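Omission of a single protein chain aside, the complex is shown with its protein chains in their original locations.
Chain nomenclature is as follows: A and B, assigned in order of appearance, with residue numbering initiated at 1 for each chain independently.
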Amino acid sequence: MLSYINGPQTLGTGRGFWISFAVFCLVAIAYPFFADPYDVGNFAYFLLWIFMAMGLSIMWGYTGMLSFGQTFFFGIGGYGYGVLSILMGAEYGLTFLALLLAVGTAAVAALVFGYFMIYGRVTGVFFGIMTLSMTLALAYFLGQTAGPEWAIGKARLNGFNGMLGMPPLTIPWFGGDVEILDTTLYYFVIGLLFVIYFAVRILLNSPFGYVLVAIREDPERSELLGYDIRKYQIIAFIVGSALAALSGVLYTAWGQFITPSSVGLPAAAMPIVWVAFSGRRDITATTLGTFVLLLAFQTITIYSQQWALILMGALLLATVLFVPEGFVLGLARAARWATLRRRRAPIVEAEMRSEEA
Amino acid sequence: MAAEIFSVLYQFADVFAFLILAAAGLAIIFGMMGVINMAHGEFIMCGAYVTTALVHQGMPLILAQAGGALAAGVAGIVLEITVVRSLYARPLDSLLATWAVSLIVTQGMLVLVGSSFAGGGTPEGSFQVGIYTFSTYRVILFLAALGVLAFIYVLFMKTRFGVHARATMQNASMARALGMRTNLVYALTFGLGAALAGLCGALYAPTMTLIPTMGATFIVESFVTVVVGGTNVLLGTAPAGLALAVVRTALIGWHGQIAGQIGMLLAVMVMIRILPNGFSGWLGKWARNM
């Protein structure tokens, strides 16, 4: 099983990659010891969005299904966690049960909607618009739940103003519960990211992952080769959507707040922007790029006031026009090109061309 | 009774006009050319702003509206040459690029022109049927929507440009081999789509609040209509607009605006599920089986 960690579906297989990966992990673990606590909490916040991006990379980058529905499942996860954790309370580690149940609910919803769409042969841009429709319908629905009739027990959905009052994730501990916030949250999310990153790599390099890529490249041929492609597509859809729900749960637990704006437009377009920017066809690129983009967008917003959105737009536009394979992959290629040129200049061109092919 | 019936028809015509006018430009840019144009709303905004600015300069409304559509068309051609041209092979990247353009344009407009723009007022007065009074201008909008549909049909089916455009979209290299100037055709077709979006903004400008993000009000409806219409724009857009307008009008009349909004989105899901290739795919099959 572990042998699937390296394979042709994921970039970064050599010794150099794994050494830098280990260094990266060590730096990430050591980071809170020398950084401002605010930055640690802020990084934890960026990291919690990455699951949603990874999910989209699996669906879109690897399987070829462009889903506008990531925030639909993000919303189910977030609101699900909110309702469940308010009803069950934060004692005895019940918030973790709320997390699992919320993600489970989203997975079931993905199964139902996925069946509806994928087994109805909805593909391509139709798939995108259908997922967009369901996302917007959920956002409109949540937006009009302001009244007292929209409550589950004492958990009020509270319409556009957003749902409040849920506890953060809480670990029962000797001498009092520990709330997972700031630095604790940072380590929690890093750990989760580590586990899920490896799990996704294994999934993608396993025979299952090969079929996903085959479906992306040519669904008809894959089907003629005897694969029930709809089964593979629906599993990819469920996994990707559950990851979005995980982001939703973590976001809600982080800020103890969620609103319908997290579901509707323009939020629904954001995962697509992150993944496209990073290089959707590789899970490592998506992971890194999403983090970089979130950090860059926030930094730009802090320092450039009214010009922020213009600068972000220019950054994205430049990426699309000049680095078509995505920001991270482009950087990786540039780095490799620079190092290789020093060593064996003449071979590079051919190598790059073969890679493109 | 007559007043009630007319009222229902008027409501339907109003929703239909909104869907068709919002979708017409996108039907060409997205439906025909395959460019997922997230800046569609900004072409609409451009048309509305230019129209209103020209009205403030004292120009008659109808000329100002032509000016608005023209300005959006020129903006479209510029965008095609500078950005979209290099992305035809990568339709999903065109989504990202045009989204970036949309960010730049809306916020740029905010910085340059300010957060709002004084409106010009609706012309043409009103008329009465039974207990109700209706805005005459909104009937004109309905007629304009029909006019746009007819224009698209005639242009693409009956003119030389239309034949070239359809040939180019179907197989650009073949068209080029046959001596067509495909780059020009692409630029003009994109510009035409942008101009139609600008026309939508120009037509709605007198009736709406003008803010830089006003295009966002149109974007969902336009994408939904085009997609339900399917890949063949000439065949699909009108029936899609018709079907969605019926659903939406009925639901709004029955249970208010929110039912109309959510109901239309659910109807879109059901329609796509039943007709996975949109209305045009279904109509095409039906025509072949005849």
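In this section, contacts are C-beta pairs under 8 Å (C-beta built on N, C-alpha and C of every residue); 3 or more make two chains touch, one makes a residue touch a chain.
Everything that follows uses one rule, which is that contacts and distances are computed from a predicted model.
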Report summary line: Out of "Urea ABC transporter substrate-binding protein", "Citrate lyase alpha chain", "Urease accessory protein UreD" or "Lipocalin-like domain-containing protein", the chain not pictured bears the UniProt name "Urea ABC transporter substrate-binding protein"
Report task. May I ask you to name the displayed chains that the omitted chain touches in the full complex? Result -> A, B
Report summary line: Only one of A:Pro32, A:Gly114, A:Gly162 or A:Gly209 touches the unshown chain, namely A:Gly162
Query raised in the report: Thinking of the whole complex, not just what is shown, which of A:Pro32, A:Gly128 or A:Gly143 touches the missing chain?
Result: A:Gly143
Report task. Would you mind spotting which of A:Tyr38, A:Trp173 or A:Phe322 touches the chain that isn't drawn? Result -> A:Tyr38
Report task. With the missing chain put back, which residues of chain A would touch it? List them for me. Result -> 36-39, 41-42, 45, 140, 143-144, 146-148, 156, 158-162, 164, 251, 255-257, 259, 261-262, 298, 301-302, 305-306, 308-309
Report task. Kindly note down the residues of chain B that lie in touch with the hidden chain. Result -> 7, 10-11, 14-15, 18, 107, 110, 114-122, 124-126, 128, 131-135, 137-138, 206-211, 213-214, 216-217, 249, 252-253, 256-258, 261
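The criterion applied here is as follows: only the chains that are shown with their structure count from here on.
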Requested in this report: Round to the nearest whole Å and give the separation of the Cα centres of chain A and chain B.
Outcome: 33
Query raised in the report: What residues on chain A touch chain B, complex-wise?
Result: 66, 116-117, 120-123, 125-126, 129-130, 132-134, 136-137, 140-141, 144, 265, 269, 272-273, 276-277, 306-310, 312-317, 319-321, 324
Query raised in the report: What does chain B use to touch chain A in their complex?
Result: 36, 38, 83, 86-87, 90, 92-93, 95-97, 99-104, 106-108, 110-111, 216, 219-220, 223-224, 227-228, 258, 261-262, 265-266, 268-269, 272-273, 276-278
